[in-house]
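One structure is given below, represented as structure tokens, and several questions about it will come after.
With one protein chain withheld, the remaining protein chains of the complex are depicted in position.
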Amino acid sequence: MIVVMRRGSPPEAIQAVVERINELGFRAHLSAGVEQTIIGVIGDERPVNESVFRMLDGVEKVVRILKPYKLASRDFHPLDTVVPINGVTVGGKRIVIMAGPCSVESREQLRETAQAVKEAGAHILRAGAFKPRTSPYSFQGLGIRALELLAEIKPELGMPIITEVMAPEHVQVVAECADILQIGTRNMQNFSLLHTVGDLGRPVLLKRGMMSTMEELLMSAEYILSHGNQRLMLCERGIRTFETYTRNTLDLSAVPVLKQMTHLPILIDPSHATGNWEWVTPLSLAAVAAGSDGLLIEVHPHPDKALSDGAQQLRPERFAELVQRARVVAEAVGREL
Amino acid sequence: MIVVMRRGSPPEAIQAVVERINELGFRAHLSAGVEQTIIGVIGDERPVNESVFRMLDGVEKVVRILKPYKLASRDFHPLDTVVPINGVTVGGKRIVIMAGPCSVESREQLRETAQAVKEAGAHILRAGAFKPRTSPYSFQGLGIRALELLAEIKPELGMPIITEVMAPEHVQVVAECADILQIGTRNMQNFSLLHTVGDLGRPVLLKRGMMSTMEELLMSAEYILSHGNQRLMLCERGIRTFETYTRNTLDLSAVPVLKQMTHLPILIDPSHATGNWEWVTPLSLAAVAAGSDGLLIEVHPHPDKALSDGAQQLRPERFAELVQRARVVAEAVGREL
Amino acid sequence: MIVVMRRGSPPEAIQAVVERINELGFRAHLSAGVEQTIIGVIGDERPVNESVFRMLDGVEKVVRILKPYKLASRDFHPLDTVVPINGVTVGGKRIVIMAGPCSVESREQLRETAQAVKEAGAHILRAGAFKPRTSPYSFQGLGIRALELLAEIKPELGMPIITEVMAPEHVQVVAECADILQIGTRNMQNFSLLHTVGDLGRPVLLKRGMMSTMEELLMSAEYILSHGNQRLMLCERGIRTFETYTRNTLDLSAVPVLKQMTHLPILIDPSHATGNWEWVTPLSLAAVAAGSDGLLIEVHPHPDKALSDGAQQLRPERFAELVQRARVVAEAVGREL
Partner (left out) sequence: MIVVMRRGSPPEAIQAVVERINELGFRAHLSAGVEQTIIGVIGDERPVNESVFRMLDGVEKVVRILKPYKLASRDFHPLDTVVPINGVTVGGKRIVIMAGPCSVESREQLRETAQAVKEAGAHILRAGAFKPRTSPYSFQGLGIRALELLAEIKPELGMPIITEVMAPEHVQVVAECADILQIGTRNMQNFSLLHTVGDLGRPVLLKRGMMSTMEELLMSAEYILSHGNQRLMLCERGIRTFETYTRNTLDLSAVPVLKQMTHLPILIDPSHATGNWEWVTPLSLAAVAAGSDGLLIEVHPHPDKALSDGAQQLRPERFAELVQRARVVAEAVGREL
């Protein structure tokens, strides 16, 4: 941490900062510049609130130096984390595709979609049971009934299942049928939920908040990792910007940037980012080319009848084409699919 | 809802849209423009997913016409909602000030601050027990212990208390000592929590998500109102923008705009918006001038020793000055304080 | 400037950074932390591109310490700048109101509006001649003809005039009738234009870019100030955010923040920020309460007939009411109007 003193701060102000630094158990390191004096705070600054210095007289600003996350950082864990999930591995050479309907709507719709995405080459079935919806008037998902349907088709399907969990009180019941618990974009900073899934130890896919920086995403990852749960995957699904033509703005730079910051696998969800199936395939190919470890794709046999987000769901035949094209791009960048 | 057909769509495509509209129980109303045909969907569009039309051949876009919220709307409830809270009224002529420490840190700190803000003219004590923190390494609040301290000082203090509740499982225990339950910015779309506080029926202060639109704020309000809980107040606390000099950007236009959209009272929290006590007073005066129904202000007797967000907390004497200046401005715009 | 070395950088990497610092004529100051070494660069860092250090092996990041602007800074010019404009003073105790039509449309419309705003209490006439319009199909302003009309009514009106200049080649002709040259939001970083108005020496009102930070605004001010033109005023007019209900988001925190950063006067334009006349008055009162030195308000005698931006223009009688109410608020915060 660096404390920058205002131009012309008197020696007593500087002295007071140094004393506060010492009081808190750190060492101070002074450096007098041509215009301003700066004071280095030597020690592990992570638990310290910068306000303790910013509030002192003569302090202009406080700059953090250390990364605020530790367990999620590549500095502390240089090798890529690989997450095994009942026979599927996320974070290795193979790019993993999680596909399925936005919401479970019925046994038939679920079975038809699950079968179709499996045949097309998906590795994991995604399907929503509890749906976070902006409006109380929108379809809220079948909830427990959807979990039952997922449990029912699981044995015959033979694919791991990922579904979203929205509240700590649902973690146990969701974990009964889900191989991966998904934390959605609106819950990235639902700390109570992060603690609960951290404790459970089951694989977790943590989506970046649509309003959150990559650093904040890693801080939320840190909550889960600090419970000893290392089976964690991250997912970029679009951030909110001033552009309204797409629902959100897919931040594909998150792939190489997060690969540098952290050892955790990174997946991309182009369905939610764009909100429009027509743009899902080109952005899926781009995600693979950028180095993503996987894709989350929404697929529905009859998107115009879908109870939620039909516009962003691909028909099975278009999804099959996406997988084929993604496989060629994967090979072009030295990956498999 | 308006369905806009692409230029040159064939009559069959138009017919198919009309049939789908009829199937869903609405009436269709065609209007052939010079370049494009548009089709009006007559009926209550709120529960309808626009994808059911967007996915049809030849459809260029779908435009919603009705406001997506109903109970929160001024159209359905033209008069201002007034929320009575144990002797204090929010939403009337008097501007209400909720003040206190970011976090409860100790009995002494709480008592000293509570006494100071009361003397300075605050109407309601705000104090954090459960703290949502980006980092797991930051002080997380005293939790239950803080609630006990709040319950302890409440009889002697004689002021209503507001504190944040972060998870459905805490609602009951928080409600034991709090007169108002605060839903924080990160939980504006924690729907499980919205349902729980809606059911409880206790006064709620709902903060705008830092990256949520005003319309989304009203949709979250709708969740609470739909449980029959009308004692609801809204709070603007800064939104996330590209500007980094202030922590967030206080959107004061939310005051006149929300006053037009909804009947619910609107408060302003300049402490969290700016993240810096030096800017809290001018923005408080601005909020009062803009027509805000109240202010949330963080006050700490020793901000440089605060365990959280010291930089944005006012010393009691500065808070007292803020109240005096806000009173003069309130009178200048025909309000009281 | 602070160079932060990656964890575990070898001594040779540190040595290479130190040598580069010395080569560039600065002194290096090493500080070995518990996890990372940081190196201070002592000297005036402003002309230095941080890339010269960031590209060196082992460098994690480079942090600037000094403010990048100098002439605009309060550190270098502690007293408020006051700009005299033909009898009107901007930046003193009196709050200055610049009002008039979005565009000059005809002699009658201009005269009627000018007379009305003067009677209502405006100090300076604002009126657009050259209009920056997103669409080539929109009314582009009367251009030179508008300047002639402004010149024509000026003697009888007896008020200073402000109008926008969009291109360096128009600066001379605009300066013939305008007392203040306005640089619009889209031209805040039109550096060729900044140089030209800097050279001219005439009072300038520089609007913040709708997606520019306050620091960037001051850098653009620095371009003008560096030509020796000190008669400079800044204007906040709304920034672009994800919120679409208002046209832009008025950043009123810019008033106290810029007052701290710079000695230049700050004005507020609520008409462009909101895009809706209904919200102009409450935000004008808020701007005055926050400490703004003035307001820019669009007024039109028949907004529904206006050739540009009718929705944000106040009718003269509403403007008159705004001035009266703003006067009361000005007095409440110790200013005059």
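We just call them A, B and C in the order they show up, numbering each chain from 1.
Everything below uses one rule, namely that a residue touches a chain if its C-beta (ideal position, glycine included) is under 8 Å from a C-beta of that chain, and two chains touch if they have at least 3 such contacts.
Bear in mind that the values here come from a model prediction, so they are computed numbers and not experimental data.
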Inset, instruction - Quick one: say which of C:Arg133, C:Lys154, C:Arg202 or C:Arg318 touches the chain that got left out. - result: C:Arg133
Legend entry - Among A:Val41, A:Ile95, A:Val117 or A:Leu283, the residue in touch with the chain that has been omitted: A:Leu283
Legend entry - Hidden partner chain, residues of subunit C it touches: 20, 46-47, 49-52, 54-56, 68-69, 132-139, 166-170, 186-187, 189-193, 209-211, 216, 219-220, 222-223, 226, 240, 303-312
Legend entry - subunit B residues that touch the omitted chain in the full complex: 2, 4, 6-7, 29, 31-36, 38, 40, 42-44, 63, 65-66, 75, 211, 240-242, 244
Legend entry - Contact set of subunit A toward the excluded chain (per top definition): 211, 213-215, 239, 241-246, 249-253, 255-257, 260, 273-274, 278-279, 282-283, 285-291, 325, 328-329, 331-333
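Simple rule for what comes next: only the chains that are shown with their structure count from here on.
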Inset, instruction - Examine where the copies subunit A and subunit B touch and state whether the two sides share over half of their residue numbers (same) or under half (different). - result: same
Legend entry - Interchain centroid distance [CA atoms averaged], subunit A/subunit B, Å: 26
Inset, instruction - Two or more other chains in contact with one residue: find those residues in subunit C. - result: 211, 241-242, 244
